[in-house]
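What follows is one structure encoded as structure tokens, with my remarks underneath.
Every protein chain of the complex appears in place save one, which is left out.
Should a chain be cited, it is by its letter among A, B and C, assigned in written order, with residues numbered from 1 in that chain.
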Amino acid sequence: MAGVRVQRADFDIGAETAALTAGRADIGAIGSFLGTVRDIAGGRKITAMTLEHYPGMTERAMGRIAAEAEARWPLLGCTLIHRVGRLLPGENIVLVLAASPHRHAALEATGFLIDWLKTAAPFWKKETFVDGSEDWVEAREADGAAAARWGALPPG
Amino acid sequence: MAGVRVQRADFDIGAETAALTAGRADIGAIGSFLGTVRDIAGGRKITAMTLEHYPGMTERAMGRIAAEAEARWPLLGCTLIHRVGRLLPGENIVLVLAASPHRHAALEATGFLIDWLKTAAPFWKKETFVDGSEDWVEAREADGAAAARWGALPPG
Amino acid sequence: MDATPPIRILYFAWLRERVGVSEESVTPPVEVATVGALIAWLRELSPRHAAALVAGKTIRCAVNQDFAAPDTPVAGGDEVALFPPVTGG
Partner (left out) sequence: MDATPPIRILYFAWLRERVGVSEESVTPPVEVATVGALIAWLRELSPRHAAALVAGKTIRCAVNQDFAAPDTPVAGGDEVALFPPVTGG
């Protein structure tokens, strides 16, 4: 039921929403989260963000996160798309969609999916600064705490 | 900063997201909620949903709700669109978008905006059933409680 | 003595259907100075008003496009809207 993709290409929230809801009149509520590249990181201007992932494990981890959301909330479908490769400020990085008959289920599942995507899927970000220097982004304590709010994922 | 609209015409989440984020690289996170017409209400099949509103007051109320969200969270913009008139099952009813540098601000503001839109903006829904009978939707206790979670809106 | 301007009354949803009009202008006596008193006065206008403004059904009100309570003051020139609890979103 969940659509999970890792891709270099951009995606379109309108097309993905249409694909998730096409021909259905039982949904009622679609929550979504769209993450984009900010041009500032730690107070420094960045010129690019490069995303690396662990092919194979990433799709498995995303599938598990989606399956867990579908077990916790009455979802009628969800979509997780994460881009990899070199992205410019303003470009799309990640899209989460969660469809449900009920709005709180849709919105809570959306929050769950993005919090866990940040902490349980093997992606790594590197930032390129205006002077050409590069730095790997450090994991944020707050992201772990945000995911932990939802309790543990079951072992995979 | 907020875009607030009441309209008969459909809207497109992709176009609205693009309009909200156009030319910006400071956003990072866009939360959204899309409400659509379900074909079932209280266990009965519906063939249409008709939305009435109070022109003038509706736009004021939506503007106040958006302004309150912008006061509570560090938003870089939000969009509230609510359709009126006769809608068919599967059609879009309402769209909320909230843009922020931070994902929890974007998602919490999205939840706040839709909860308050349901309880503090003068819209009324009438359902048409397969036998041609019609009924006004009754306000749900749960919707009032959901909005009350966020505390009171300041007097307008 | 100057004429008091009328109060403009708007009805929405099933209130509009029961009263049979979406809008009317009324000039109640000056003692009718609150939302609660106005609703009680409107109820006596016609059987349709009585049926629409039946006690026991929750009716919400806005005065000049702000949500109002039974003790909210009303006066000539105001726009008063009567409607069921809202169900948008």
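Convention: a contact is a pair of C-beta atoms (placed from the backbone, for glycine too) under 8 Å apart; a residue touches a chain by one contact, two chains touch by 3 or more.
The model shown is predicted, which means the values in this text are computed figures rather than measured ones.
All shown chains touched by the missing chain in the whole complex, by label: A. If you put the hidden chain back, the residue from A:Ala25, A:Ala48, A:Ala67 or A:Ala120 that touches it is A:Ala120. Seen from subunit A, the chain kept out of the figure touches residues 35, 51-54, 56-57, 60, 82, 93-94, 114, 117-126, 136-140, 143, 155-156.
Definition applied: only the chains that are shown with their structure count from here on.
With centres taken as mean Cα positions, subunit B sits 23 Å from subunit A.
Rounded to a whole number, the gap between the C-alpha centres of subunit A and subunit C is 50 angstrom. Chain centres here are Cα averages; for subunit B and subunit C they lie 27 Å apart. Shared interface positions of subunit B, defined as residues touching 2 or more other chains, are 35, 114. Among all residues of subunit C, those that touch two or more other chains are 89.
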